[in-house]
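Excluded from the complex is one protein chain; the other protein chains are retained at their positions.
Coming up: subunit A.
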Amino acid sequence: MLDGLYQEIILDHYKHPHGRGLREPFGGEAHHVNPTCGDEVTLRVAADGATLTDISYDGQGCSISQASASVLHELLNGRSAAEATAVHEAFVTLMQGRGNVTPDEDVLGDGVAFAGVARYPARVKCALLPWMAFKDAAARAGVGISPEVNA
């Protein structure tokens, strides 16, 4: 049963995270915690106009939250705000779909590996943690990202 949760892709991002580490300069930063388990992520967004020139992050937490931050970096770094919004929306929809949403690999890339996480309500918050931090950091950097995240 765990195969659905701990996909190789997720474990790989956890063990070898992409883009980890906080970098300067940045336009906005957000620190989010999951108070029930102590997972933390600090995420920075640097933007040039509507382009997300750098997304840097650091954090501590479970494989799901930390791999999710790595995947976020891979998917959104260097993209336009409009593209990031579409990906963000697709990821949130996937995570809130209780396992009934079929992800589009063209949009979500390695993010499709999180489809199994959506079937574990206790872990959905872990996966969404960096995405919520990203939304706040982007807003502080002057880049609006919708939709609302209701985790």
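A few points about this structure:
Rule of thumb we're sticking to: contacts are C-beta pairs under 8 Å (C-beta built on N, C-alpha and C of every residue); 3 or more make two chains touch, one makes a residue touch a chain; residues count from 1.
The rule is simple: contacts and distances are computed from a predicted model.
From the set "non-specific serine/threonine protein kinase", "ABC transporter permease", "Ribonucleoside-diphosphate reductase subunit beta" or "cysteine desulfurase", the protein name that UniProt assigns to the chain left out of the figure is "cysteine desulfurase". The residue touching the chain not shown here, chosen from A:I9, A:C37, A:A86 or A:A139, is A:C37.
When the omitted chain is restored, the residue from A:I55, A:C126 or A:A141 that touches it is A:C126. For subunit A, the residues in touch with the chain missing from this view are 1-2, 5-6, 11, 36-40, 60-64, 66, 120, 123, 126.
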